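Right, I'll just put the structure down here and ask away after.
All protein chains but one are shown at their positions in the complex.
Chain lettering (A, B, C, D, E, F and G) follows the sequence in which the chains are written, and residue indices restart at 1 in each chain.
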Amino acid sequence: MDPFEDLIAGLSSPSAPTSAADARLDPHRRNRKGVPEVIYGPGKTLELIERLAAELIDATGRVIVSRPDREVRESLLRLYSDTHHVSGRWSLGIEDPARPVPATGGRLGVVTAGSSDIPYAEEAMLVARHMGCRVSEVYDVGVAGLHRLFPPLRGLLDEGVDAIVVVAGMDGALPSVVAGLVNVPVIGLPTSTGYGAGGGGIAALLSMLQTCSPGLAVVNIDNGIGAGSMAALIANNAAQARRKR
Amino acid sequence: MDPFEDLIAGLSSPSAPTSAADARLDPHRRNRKGVPEVIYGPGKTLELIERLAAELIDATGRVIVSRPDREVRESLLRLYSDTHHVSGRWSLGIEDPARPVPATGGRLGVVTAGSSDIPYAEEAMLVARHMGCRVSEVYDVGVAGLHRLFPPLRGLLDEGVDAIVVVAGMDGALPSVVAGLVNVPVIGLPTSTGYGAGGGGIAALLSMLQTCSPGLAVVNIDNGIGAGSMAALIANNAAQARRKR
Amino acid sequence: MDPFEDLIAGLSSPSAPTSAADARLDPHRRNRKGVPEVIYGPGKTLELIERLAAELIDATGRVIVSRPDREVRESLLRLYSDTHHVSGRWSLGIEDPARPVPATGGRLGVVTAGSSDIPYAEEAMLVARHMGCRVSEVYDVGVAGLHRLFPPLRGLLDEGVDAIVVVAGMDGALPSVVAGLVNVPVIGLPTSTGYGAGGGGIAALLSMLQTCSPGLAVVNIDNGIGAGSMAALIANNAAQARRKR
Amino acid sequence: MDPFEDLIAGLSSPSAPTSAADARLDPHRRNRKGVPEVIYGPGKTLELIERLAAELIDATGRVIVSRPDREVRESLLRLYSDTHHVSGRWSLGIEDPARPVPATGGRLGVVTAGSSDIPYAEEAMLVARHMGCRVSEVYDVGVAGLHRLFPPLRGLLDEGVDAIVVVAGMDGALPSVVAGLVNVPVIGLPTSTGYGAGGGGIAALLSMLQTCSPGLAVVNIDNGIGAGSMAALIANNAAQARRKR
Amino acid sequence: MDPFEDLIAGLSSPSAPTSAADARLDPHRRNRKGVPEVIYGPGKTLELIERLAAELIDATGRVIVSRPDREVRESLLRLYSDTHHVSGRWSLGIEDPARPVPATGGRLGVVTAGSSDIPYAEEAMLVARHMGCRVSEVYDVGVAGLHRLFPPLRGLLDEGVDAIVVVAGMDGALPSVVAGLVNVPVIGLPTSTGYGAGGGGIAALLSMLQTCSPGLAVVNIDNGIGAGSMAALIANNAAQARRKR
Amino acid sequence: MDPFEDLIAGLSSPSAPTSAADARLDPHRRNRKGVPEVIYGPGKTLELIERLAAELIDATGRVIVSRPDREVRESLLRLYSDTHHVSGRWSLGIEDPARPVPATGGRLGVVTAGSSDIPYAEEAMLVARHMGCRVSEVYDVGVAGLHRLFPPLRGLLDEGVDAIVVVAGMDGALPSVVAGLVNVPVIGLPTSTGYGAGGGGIAALLSMLQTCSPGLAVVNIDNGIGAGSMAALIANNAAQARRKR
Amino acid sequence: MDPFEDLIAGLSSPSAPTSAADARLDPHRRNRKGVPEVIYGPGKTLELIERLAAELIDATGRVIVSRPDREVRESLLRLYSDTHHVSGRWSLGIEDPARPVPATGGRLGVVTAGSSDIPYAEEAMLVARHMGCRVSEVYDVGVAGLHRLFPPLRGLLDEGVDAIVVVAGMDGALPSVVAGLVNVPVIGLPTSTGYGAGGGGIAALLSMLQTCSPGLAVVNIDNGIGAGSMAALIANNAAQARRKR
Partner (left out) sequence: MDPFEDLIAGLSSPSAPTSAADARLDPHRRNRKGVPEVIYGPGKTLELIERLAAELIDATGRVIVSRPDREVRESLLRLYSDTHHVSGRWSLGIEDPARPVPATGGRLGVVTAGSSDIPYAEEAMLVARHMGCRVSEVYDVGVAGLHRLFPPLRGLLDEGVDAIVVVAGMDGALPSVVAGLVNVPVIGLPTSTGYGAGGGGIAALLSMLQTCSPGLAVVNIDNGIGAGSMAALIANNAAQARRKR
């Protein structure tokens, strides 16, 4: 398959009349990247979100709506919770049970420094599971009580994870500590936990960017979608190599 | 006409008694610049906005109230929606149907990266249409799925637009990509879509300021009024040159 | 001509071997945009700059090297000042006298607030003249002595300029004042003149972005290339409309 | 009078028992500085504010409560509006009509760029009037329509004002323009009007700090109390010199 | 006792199954550091907080819940105010009256610049008292009326405090003044009191970090927990030395 | 005299030809404001500075060149030190001894927190003396050793100064302390002394902007020219009132 | 092998005497992570760097010294260029030719937006090659001339790269564009190319963090070491899976 097939098709098309279509779904992205299209909730009307969600579920069997406001969340729960598999305390995943994601064999770990980081960890796990990965989670093992980290981290390594997402707000020290200990790629996910100077995730993000441990790359503050899709892409590519054995 | 006529008149006036008039409309601006006076909503009382709107509609046939709060919006809708042409989901344009803006012949394109950028695009279109331009819009063609951009962009160029407003939040990459492809001036309008580091439009603004594509200038984050009036001024001056043929 | 001709050609090409060519000139840009390719000096070796300059002069008859360091500047002067037209105290324009830029009929004004802003104004004029515009300059007319502004600004308007670049550091107030007085598009070019809080051009940039005058868009601090190419694009498109009469 | 009388008294006092008195009024400040004590509302309980206000009215005949929340405002209005002179749409001044401030002869002007700046201007006027100055106001004369500025500014100068407070948000250009025109000290009061980069008063503050006009000093964003007390101190000292004639 | 006992135990443990335990209490921290575990409220569900609080009260006789929202605060008051000692207007301390903290002999002073700083001072005192210190408070003695500072500061020194927490927002000048006067360690606690540039505690924090007085270290804005635990650790270590006499 | 005489003249002038005059002196400013024109050194060529200095000395008997680089400083010293009164270790004042500034009767104090602040204090004194004020200086009396402040501050008040410039870097606490003690207007001049977070004068500026002492306004970091001219304007206006007795 | 072997050994060791050893090499890291230890040049003395380099070459056959100053670079070249394989125009790799890195089978692509980004790309390639990867580079294919990107990007995909490092300064748009086109993980490496607002790599970093393309994670500005080691870790883990076939 030509990797630029979509682009070539786009460029060969005649001029489009400029009508006011307010959103253009990308039905091919899942094929191109293995990453599902995510509907970013803020700033969109309820009507638009419902329409897009319906189109995506119809086309691909699933959808993720990130950061829906209360009205959107409740409306989607009303529409889908009886007939679909719906999950997520913050962002929302909806899956047609008749069309589950096939397991890719990719394996991930998700580790959080504190309990307040869990919603962001869940967002990363949601997108990774929609990409067919198996994900194991370890919560509340921050550097203020380092001894709590070792047994579950050893567990993740025993499972043979392909990558680890480390989620931390405040001082953001945990990803550097973990990346200093393991030999798999680490994705740092800074969270907005914390107040004052460096609060809202700034200290955590900067500390991760300044890490002295190799093998750590980061996504933006609270961007569980980005962390999960990056980690799952790494894991799925490794799993594909394993499958080709 | 002396371009500084207003200034000279002001300087020749005797000392004004300093009474507490709380707003001074500028009825001549439309003549000077072709740009309508816009009432900036935040921080003004309902009473003041209603009075200013009435004076401007009376004097010029139209008014734009930017970013009205819910109370102001609803009051203006109550007052004008039966008798006037009222438009805009965010900022509000009110037009006396008996005094429509004459078409100048200026032609603009407005392109958005995502659906969340639409309210700001609409604000730009509102002011441009109040300045007599014809505006075509293209929505949701961001760089994550670049193939969606080409057909409608080709359409805009076929229409012979005099300038293009490109509206983008988050990474703000689309204006640089568009300015690298077209030979008309591009106005970058960064929007506050996005969260975390560089959120609220900061990354988008900075990326546009750092563009490596020539022919791109920017206005402030979410400043649809500014983008629309700059683009319409460019288009109207070009249209005037065409008319002089 | 298909506006995306280059893109289509690129996408239809076979896979390129990934050799370490360290720069790829874009010989078609002048055709696509009317904007000459500019060699950004910092971070490039003398050898690379000399090679790129020679190729561009050969291909197009001219080149601009922005912000060359002393060694690069002196080397280029040695190589070209006897046989070519070389200009610019900061950035450097080199032109083959046998292949002058044809005049487009575009007309620009460039206005500076202080004497320290002149190098950036000259950079804008350099690129605009390489794009075929006629440019008139007005220097040192900042808001601390506003009376100095009016006679030369009246002169620019009498000349019928298509756009005005207003260059200001420190408080950055002049572009807002000028945009409040004239009916042509204004490009604000903030400069790094000034120290302390808001120094290095930050206050000037922010003040321009926050302008309450319509018809003003900005480029980045000290970006004379960007201001000049944007203004010249506006002027050349208007001139083209005039020519079509 | 020894200017450090209070300090010497404080240092000569015996050790105080450390009881939890939650506020310590400074009854001598009015004597030391001619500046009334202002109760900063945010973060204080209603009970504390009511008690402090009662003590200050009792001791000095007046009080200013800055930025009271709705509950505090309404409670104070209930308590005092029948028997005292209460004023201010944002901050609140309460004055015992039997003990009016004696006029000092100090004369001030207060000028705003836009209508949204009025609440901050009123705060400055409130404190200046509580310090015995006569204040004249001029509203909505920003640089986008400079001709509106001259007649009332001429009026202020005719009145012989000792200082001018210039209030501006957004681009913050007006104080630099005014300071370039008048020969009295100007206090720049940046306001939080405006959004996007440089919004919330940042651009206005920085532009004022970077002013190229001499004779301009600034206070913090929205700090009408600070601007009013500084200007009134200048005016009252000048008035004292006049009285000593 | 081996100081790394917990770590060694953690490392010697077998791999833990990665179940989704959402919080891991650290029952040994009180032994290791003498510092009680604090439940950080924001971002945790009511259910999780109630469960953690119950476990900690059960294990140690007390708990501090920092920054609970209204729902959490009211629920904890309902659950514990009849049977336990509950204190704190902002953060909340809950103590089993049958298991009071033994006094360590550590002695602290807490000084605030203004009344708005009191909630943060109270948070520092709460944690210090839970660590067994005796704390004396001095409120509202900022640099605008310096004479108010001396008698109570002399009082604190007479009491022989081991360290002083100085709490200040806005200009943040008081900690530098106090550290210039006393010979005990000073912990600066900047607070978010203040608005405009440097508001939200930024000016206070930076001014303390830039102090020209030796013997001053700081914690983050509004971090009463951090200031109190640091000061109490200093005081308790000194008290331990005294006890060993 | 009409205060806007210059403006009216400027507006009545015919269009000026736009020649490239690189600087426009403002010979009337001294009349308008009593403030001498200052040549801002950075970014200007030696030739331009020498020409402007000669013109200003010729026209007004004096000039100040702020922040000259070494080459400019040495050249000016060579040209003028034999025949003129030249002063200033950083910025440079040049005065024709035959045309000394007449004393206005204005009186100022300049106070610095540390020895490193002296160059900025000297710049303020230079401009104030060129405006005819008498200036007394007090150096190195910062808050780390507050006792050093009182005797000389008492001295300044005894002299009857009209305003005090307080110069401080690092924590910037001194202006707030002084403004809390005196009853004359205080101009805060933050300096770039200090490194790390809040270094380069940022903490000092922000702390002054956040001051809880009334009667303090600020100029930008290291802006001795601005502080001196503002203070001298205040003093000269007060002195004028005294003379009118 | 127990992944925490080093930690357990460290914790079981007796107390170390605290002598002033100024650096502690980590000879086991290569085993733990496959990542070589890199000597960070700035702030270290020549003597220390030479000693550490000699120890590492002795122990592992190779060393990377990042950002050596001129003196360090020249000294290392003198010491090693005759006998070792030395490479890198900025950071410096030294390899004992008798002990070359065994190829792992990992495959990477490195793509730059401009020529000024090449030094950082070379740093990433240096570390990746020291980790045994094969790396293909593509330079100067930024979004201002997008058509140049496609043929070499197609080439990289044909080679089957496991990950792509995309290096960009200024607008930082290229990584988002590439991540929108390919199905392998992308590491964004922002560079300090560019000046003005968002210069020094800030706009590039923020735009990458705000990307709307999935499958992109970033390292810090100019951190070629970090980008290279992260990408090589991904590639080597995938290669290991392939080898296990």
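In the analysis below, contacts are C-beta pairs under 8 Å (C-beta built on N, C-alpha and C of every residue); 3 or more make two chains touch, one makes a residue touch a chain.
Treat the numbers as computed from the prediction; the structure is a model and nothing was measured.
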Visible chains in contact with the missing one: A, D, E, F, G
Full-complex contact with the absent chain, from G:Leu7, G:Met170 or G:Leu233: G:Leu7
Among F:Gly114, F:Pro175 or F:Gly188, residue touching the chain not depicted: F:Gly114
Of F:Gly93, F:Gly132, F:Gly198 or F:Pro214, the one touching the omitted chain in the full complex: F:Gly198
Candidates A:Ala128, A:Ala197, A:Ala217 or A:Ala232 - the one touching the absent chain: A:Ala197
Selected from A:Ala16, A:Ile64, A:Leu181 or A:Ala235 as touching the chain missing from the view: A:Leu181
Where the missing chain touches subunit E, by residue: 3-4, 7, 32-35, 38, 150, 153-154, 157, 162-163, 181-185, 187, 205, 209-211, 214-220, 223, 225-227, 229-230, 233-234, 237-239, 241-242, 244-245
Absent-chain interface as seen on subunit A, which is shown: 113-114, 142-146, 169-173, 176-177, 179-181, 194, 196-199, 202-214
Hidden partner interface residues of subunit G, rising order: 6-7, 9-11, 13-18, 20-24, 26, 29, 40, 42-44, 48, 192, 201-202, 205, 220-223
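The rule we apply is simple: only the chains that are shown with their structure count from here on.
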Between A-G and C-F, the pair with more C-beta contacts: A-G
Contact-pair overlap exceeding half with A-E, pair selected from B-D, B-C or E-G: B-D
Interchain centroid distance [CA atoms averaged], subunit D/subunit E, Å: 36
CA centroid of subunit B to CA centroid of subunit F, Å: 43
Of all residues in subunit D, the ones touching two or more other chains: 7, 114, 144-146, 150, 154, 157, 181, 196-199, 202, 205, 209-211, 214, 220, 223
Chain contact graph, described as a line, ring, star, complete graph or other shape: other
